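In this view, the complex is presented without one of its protein chains, the others remaining in place.
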Amino acid sequence: MAGGLGQGTGKSARTYAGLGVPLILPAWLIIGIFLVVPILIMLVYSFLTKEFRGGVIWEPTLAAYDQFFFDRGLFGDEPPKIEWTYILIFWRSIWQAGLATVLCLLIGFPTAWFIATRPPNSRTIWLFLITVPYWVNLLIRTISMKFLIRDNGPLNQWLLDAGLISEPIHVINTATAVQLGLFYSYLPFMVLPIYAAVERYNFALSEAAADLYASRWVTLTQVIIPSVKPGIIAGCILVFVPSLGAFLAPDLLGGAKNFMIGSLIEEQFKGAAGNWPFGAAAAMILLTMVLIVLIFYARSQARGAR
Amino acid sequence: MPDGNGTIAVDIDNVTKRYGDFTALRDVSLAIADNEFFTLLGPSGCGKTTLLRCIAGFEDISAGAIRLYGDPIAELPPNRRPVNTVFQQYALFPHMDITRNVMFGLLRLGKSESEARKRAGEVLELVQLTQFATRLPAQLSGGQQQRVALARALAPNPKVLLLDEPLSALDLKLRQAVRLELQQLQHETGITFIFVTHDQEEALTMSDRIAVISDGRVQQVGTARAIYEEPNNKFVADFIGETNLIDVAVAAIDGATATCTLPGGAQFTCPAASGAHSGQGHLSVRPERVSLTDPAQAPLSGTVSRLIYLGTDMHVDVTLADGETVTARVQNSADTTIPEKGQTVGLNFEAGAARLLVD
Partner (left out) sequence: MAKKPDLRRFPGFYGITLLCLFLLYAPLIIVAIYSFNDSQSITIWGGASLRWYEDVFWGLEADKFKQAAVNSLTIAVTAAIAATIIATMAATAMLRAGSFRGKGASFALINLPLMVPEIVTAVATLIFFSAIGFTTGIMTILVAHIVFCIPFAYLPIAARMEGIEDVYEQAAQDLYATRWEAFRLVLLPLMMPGIISGFLLAFIISLDDFIITNFVKGAGVETLPTAIFGAVKQGIKPNIMAISTLLLLVSILFVTLSYFAGRMGQNRQ
């Protein structure tokens, strides 16, 4: 409103002083009871003995973590060797999530930059176009991708019809398909935070750099990217973290050979494996990795704030 | 105090306000009279707005008492205090039309819809906004919004109206017009106004009395004239208008008269602020009271170091032998002789024009 919002008083607003605790209580109760407590119980479960048809027996053991890291032979009596199966699944997940993050950044940064530098009216339209897929059901989007890239899907059909290829390109059920799915799923998550950062970027800085003989490339790498770094980091986190624990893309596009952490965990509860303590242990390891990433993020944000 | 009936509207009694380690108000005591236009004047951050917010009830006080017509109010929430505020940025409810804004307080006080609407109509007429009654605040100009804020605060007929720099968002021309309107409104309604500003011209032109505040303390309370002509201390003399502060040695103080030695050795007798003491001190002399004369016959003399042409008059900076600079304001008229830069001139001022300050 005209002349309405001036500078703040600088002091924290406290119209409802004294009501803080009762107002925050429902959020504390719901999230505390139904997320924090469950995670703690999950931690406990990861140290319990498995029951064969799912569930647990209340006997403490390190078996779940042992199974994750060590191979003791079929009957568990051989000297322990490093068990690579699960470590490789985790490594593959990190690699896939990291690659998806890099690809999203390579496409997302120019897109965010381009949109943020449009005149206000057309900017709204571009932004709207980027936002729509963000709101579309992830399952639907993954199914669409699966449909598109199938061996006898429309893409291969057209390429065959056009005579560009002689036999279908086999993408489905490969690591490439998973990569494509992750990239496609989380691309909008990269664009939106970078867009927000570029929108706040002061273009006088570019002018100052150009005035001081910087080339376009030097301006981009020395001035613009450092200025919008918080947005870039936020975008990378928003792509990397969900990619790491993704289930739909690897399950629907990757098939049995391209297991990621999400599928491994799911299988312990919903699938044939039925090993709850092991699933809980894998989930705890995933959670720990994500928390490490987030702590680095929080520290980089705190540095930026200083 | 205009009424002279002596009723105290707002009694601020040794109020202290601390935020953690920071003390915003230190032992502030003020007695604001019924039907008075009282101004709190000071630079930004001096505590004047904090004091206003303490009266309104948006800040708790750390020590002391605030009484409204004798009743202690410091413990009451803002909605239980019969005072209303005109906010700096007006704070008109953007989702309500003008009438609804003005009716807001009346409805909260339990007035019926029709009563409130009638009263809102009256107040809007008072501020000449009747034709805008159904507009939203965003559809009005800054000056009109300011008048709505005034109408909204006056509608419940408060005992005291608090105004927090209400003119600061307006442009200069409008500000001057609104000053007169505000003063008139205060006379018509007979409501006590407490007005906060950092603009001395605003304070001097509108107020019955002014409290000059600095660093969380009341520096001086008095009429515009008293504050300008008889400043108590260096801060007040310097903050209100322009002044020359001349270092002097105070030889003796006899009641309200001081005898002091000017730089250069001349003896000089002048009024002293209460609380001034002998030893080193400062004389305050307004530039317009300093005249240029023959150096041989003046108590002070020096070299013209700078001339600033201001149209209606001229500032002549004269550097004394000890390096201090005294400014004289010379009227631009046909018979004025303007000195040249580098020329030696005498500075004269009559005894009543100078005043020994409390340091």
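Should a chain be cited, it is by its letter among A and B, assigned in written order, with residues numbered from 1 in that chain.
Convention: a residue touches a chain if its C-beta (ideal position, glycine included) is under 8 Å from a C-beta of that chain, and two chains touch if they have at least 3 such contacts.
This one's a predicted model, so the numbers in the text were calculated from it and none came from an experiment.
Enquirer: Looking at the full complex, which residue from B:G47, B:G143 or B:P156 touches the chain that isn't shown here?
Expert: Going through B:G47, B:G143 or B:P156 one by one, B:P156 is the residue touching the chain not shown.
Enquirer: Which of these, A:Q67, A:Q179 or A:T219, touches the one chain of the complex that we don't see?
Expert: Considering the complete complex, A:T219 is the one touching the chain left out.
Enquirer: Based on the whole complex, identify which of A:V37, A:I57, A:I165 or A:V218 touches the chain you can't see.
Expert: Once the missing chain is taken into account, the touching residue is A:V37.
Enquirer: Have a look at A:P188, A:G235 or A:G254 and name the one touching the chain we're not showing.
Expert: Checking each option in A:P188, A:G235 or A:G254, the one touching the absent chain turns out to be A:P188.
Enquirer: With the missing chain put back, which residues of chain B would touch it? List them for me.
Expert: 56-58, 77-80, 83-85, 87, 89, 91-95, 104-105, 108-109, 138, 152-153, 156
Enquirer: Could you pull out which residues of chain A are in touch with the chain that's been left out?
Expert: 1, 4-6, 8-9, 12-21, 23-24, 26-28, 30-32, 34-39, 41-42, 45, 55, 107-108, 110-111, 113-115, 117, 126, 128-133, 135-141, 143-148, 150, 152-154, 157, 184, 187-188, 191, 203, 206-207, 210, 216, 219-220, 241-242, 244-245, 247-248, 252, 261-262, 265-266, 269-270, 276, 279-280, 283, 286-287, 290-291, 294
Here is the rule we go by: only the chains that are shown with their structure count from here on.
Enquirer: Based only on mean CA positions, could you tell me how far chain A sits from chain B in angstrom?
Expert: Between these chains, centre-to-centre, one finds 59 Å.
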